[in-house]
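Note that this complex is displayed minus one protein chain, with the remaining chains in position.
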Amino acid sequence: MKLEGIYPIVPTPFLDDGCLDFASIERLVGFMAGKQVHGLAIMGALGEGHKLTEGERAAVIAKYRALLPRNMGLVVGVRAPATDPAVMMAVKAQELGADAILLGPHGVQKDAALLGYYQRVSKAVKIPVIVHDYPAVTGISMSVELITRIYESADNISTIKLEDPPTGAKMLALAKTAGTGLKVFGALGGLYALEEMELGAVGIMTGFVYAELLVRMYNWCQAGRWEEAASLFYDFLPLNRWEFQPGIGVSLRKRVLKQLGIFSTARVRHPGPDADDKAVAQLFRIVRHLQQKGYPLADAPA
Amino acid sequence: MKLEGIYPIVPTPFLDDGCLDFASIERLVGFMAGKQVHGLAIMGALGEGHKLTEGERAAVIAKYRALLPRNMGLVVGVRAPATDPAVMMAVKAQELGADAILLGPHGVQKDAALLGYYQRVSKAVKIPVIVHDYPAVTGISMSVELITRIYESADNISTIKLEDPPTGAKMLALAKTAGTGLKVFGALGGLYALEEMELGAVGIMTGFVYAELLVRMYNWCQAGRWEEAASLFYDFLPLNRWEFQPGIGVSLRKRVLKQLGIFSTARVRHPGPDADDKAVAQLFRIVRHLQQKGYPLADAPA
Amino acid sequence: MKLEGIYPIVPTPFLDDGCLDFASIERLVGFMAGKQVHGLAIMGALGEGHKLTEGERAAVIAKYRALLPRNMGLVVGVRAPATDPAVMMAVKAQELGADAILLGPHGVQKDAALLGYYQRVSKAVKIPVIVHDYPAVTGISMSVELITRIYESADNISTIKLEDPPTGAKMLALAKTAGTGLKVFGALGGLYALEEMELGAVGIMTGFVYAELLVRMYNWCQAGRWEEAASLFYDFLPLNRWEFQPGIGVSLRKRVLKQLGIFSTARVRHPGPDADDKAVAQLFRIVRHLQQKGYPLADAPA
Partner (left out) sequence: MKLEGIYPIVPTPFLDDGCLDFASIERLVGFMAGKQVHGLAIMGALGEGHKLTEGERAAVIAKYRALLPRNMGLVVGVRAPATDPAVMMAVKAQELGADAILLGPHGVQKDAALLGYYQRVSKAVKIPVIVHDYPAVTGISMSVELITRIYESADNISTIKLEDPPTGAKMLALAKTAGTGLKVFGALGGLYALEEMELGAVGIMTGFVYAELLVRMYNWCQAGRWEEAASLFYDFLPLNRWEFQPGIGVSLRKRVLKQLGIFSTARVRHPGPDADDKAVAQLFRIVRHLQQKGYPLADAPA
């Protein structure tokens, strides 16, 4: 299993009574596998990982592991306000079959405290640990210097999920200090996916229901056919931009997945928020625009 | 002068010695007037208004007023940490010929304190005051309830520049509480411009060098030709998205304006930051892609 | 059990290997019971509740419940990033014998989202729920209006732990909107304990190793002997002020408890931080100053 390519961050489905919805997970895995993605990332911010109990987390991880084809990687998000619980979560995820940990920072904005956290958690597991650099969600800024020190001091940390825009400038700076050994996944809803691939990103790890578009773009990039990659990216950008709207990203994706018959409900755990009907309608208008351009995208029943 | 349509937020040019560059302002006004925009908004975040002295502010406002054709509106940004200086800035801008004030909040996250600020500043002037709702830059969240109270309690406040995403949901909520008398300008780099126009926005007030694209889209919208508006918007979205990158938006626009011969330098007042060469190159690649699609956009000399 | 009086917030002891230290909990309960406090509050910020696993939480709660004399109340801190996990934590705490829940907010700064959270969690349990209003730690500001709405809309919420300074002004404002039915615990290390008692606080719920001083002050206040209460408070203020230092409060109290023979280690779960030796020495200098004034305080062995 290589930690490269397109890894959709997926939402966690719930039933109407608030319980986990394992049947929807099963449909989702099939849906995504059919798009030829390289793996799935669960329990990220989009996965509402922080809204689950420990038992629920374990059940979800185990379910994905059981369902996922062996050629698809399973990345599990871990983030905790302190090092010990993060270690326990990471160890548990490894036990349950995670291929890699996506580790978000605790909430203390001090370099030494962050370095120690990444060192200790990564040491506690044998699988790769991906640094999650997403200040808009975590509230923590990680400088190029800090990330470089984390990378250099931990054997199983050689990848970062970079969501601190402008991402191009940070990629260039990291390439100077950490070299090419530090691999970068683009994210941020794929808003800068093309430009990140041009700068050497090894893949995109983000929530986008229509992940087949990212897969196709990735394949053009791998083949060095940048013109085709660019044309494709510019075409689908209206759609992934819309999915990525702040605040309602989780709800919007769940509503789309429900309309596509993958999820049985669009329930988001309180305090939500929920996307409005208009936002969903505007999304499908973009889908239909792309269909008219010839993209065979799944649509909601009329 | 109607407060509607496309109002580019423009950057403030400096000479190499750090002084204001009035010749570049003159070229910029001509450049923008040629795009048929409805007005200009100066001294916003993009205009580095907070980096100017009072004397510099006054000189810039007066220059724009002198240069601007009478059919183009002049919106002047005001934001201060307290009410008295905001009043003085607003009064001064009115004296110098501003058609409207774009008023950002002080830094105290209390409804009563914000309401009092908007009431007092708006009372001190006779021209319209636009509420600037941009939490990512100001750090202040304004709820639908608060904005409604501001709107209802101040005679010359009937417009909001809405940059608190998801903007659609907030527009719908404001329409319910404040009614259609409260007019909305979309912004956020135009990232959701089409959808905002669909929901009844009266215009877009944002930084985008290629403002003629927004003007054309706006005209399609006004004509009720939404299909053409959508096609056009989807086409140029890669470009305005790229200009709007967090942190480097000011620098990137200045570098483009310099390459287009409008600004004599791309200098941003410290602490910047500055966009890297790669980001500029990636921008012009998108420009050329649009040219190939038939859009007659200004390009950098080869 | 009345929810009034002096409720020390207590730290959670760990062994050198990082595991829970139940023997130290037992000594701590005896130590605090000997000071005639009215109850204990566990799993607050000082209790490192957010650094424990669910199993550890349950074990700690059960241990305190088993050890605590029946005349002492047990308050259990609950705070989660979403409503469902907070409900589960609260229900579990009730099952394990908590007398009340101290409920901190999730991290979404929206009144409706906060109101819904407090309503749902409080509805899920039968024991009283105390609103924890501590912006410096939670990052969430709760206005007087919001707290009043929470109080009015939930049957078992009639107490607030108020740590949003200036506390006097907020107490006065709450008394106007919510009336005297809303009871207030002072906190913030007891920094304003006297003045809060004067304004009608029903008690103080805060971390202070030398809690017997707060108990004595509380008794003077109850007896209407405000002069004695004030003299006493002014005398011990240097000490509780020092314990309450930002960042190192947890570590400092643990080091004091270790020196007093109550805790077997002063271990704080990473990322700490740890108090320095000098801060501990400066603390005991204040203790000795109070001893010389005639206060029979426990001291570290020379």
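First chain written, first letter: the chains are A, B and C, and each begins at residue 1.
Assume a contact is a pair of C-beta atoms (placed from the backbone, for glycine too) under 8 Å apart; a residue touches a chain by one contact, two chains touch by 3 or more.
Everything numeric here is computed off the predicted structure, so don't read it as measured data.
Asker: Thinking of the complex as a whole, which visible chains are touched by the chain that is not shown?
Answerer: When the full complex is considered, the omitted chain touches A, B, C.
Asker: Based on the whole complex, identify which of B:I9, B:L52 or B:L297 touches the chain you can't see.
Answerer: If we include the chain that is not displayed, B:L52 is the one touching it.
Asker: Using the touch definition from the top, which of B:G179, B:G200 or B:G272 touches the missing chain?
Answerer: With B:G179, B:G200 or B:G272 as choices, the missing chain is touched by B:G272.
Asker: Touching the missing chain, which residues of subunit B?
Answerer: 18, 48, 50-55, 80-85, 88, 106, 108, 110, 113-114, 116-117, 120, 269-273
Asker: Spell out, residue by residue, where the missing chain touches subunit A.
Answerer: Given the touch definition above, subunit A has residues 109-111, 141, 143 touching the missing chain.
Asker: For subunit C, which residues reach the chain that was dropped from this view?
Answerer: Subunit C touches the chain not shown through residues 165-166, 168-169, 172, 191-192, 195, 198-199, 230-231, 233-235, 237-238, 241-242, 245-248, 273, 275-276, 278-279, 282, 285-286, 289.
Following the convention adopted for this analysis, only the chains that are shown with their structure count from here on.
Asker: Could you work out how far the Cα centre of subunit A sits from that of subunit B, in whole Å?
Answerer: It comes to 32 Å between the two C-alpha centres.
Asker: Per the centroid of Cα atoms for each chain, what is the distance between subunit A and subunit C, given in Å?
Answerer: Computed from C-alpha means, the inter-chain centre distance equals 38 Å.
Asker: Distance from the CA centroid of subunit B to that of subunit C, rounded to the nearest Å?
Answerer: The computed centroid separation for subunit B versus subunit C comes out at 48 Å.
Asker: Identify all positions of subunit A at which a residue touches two or more other chains, and write them in rising order.
Answerer: 273 - these are the residues of subunit A that touch more than one other chain.
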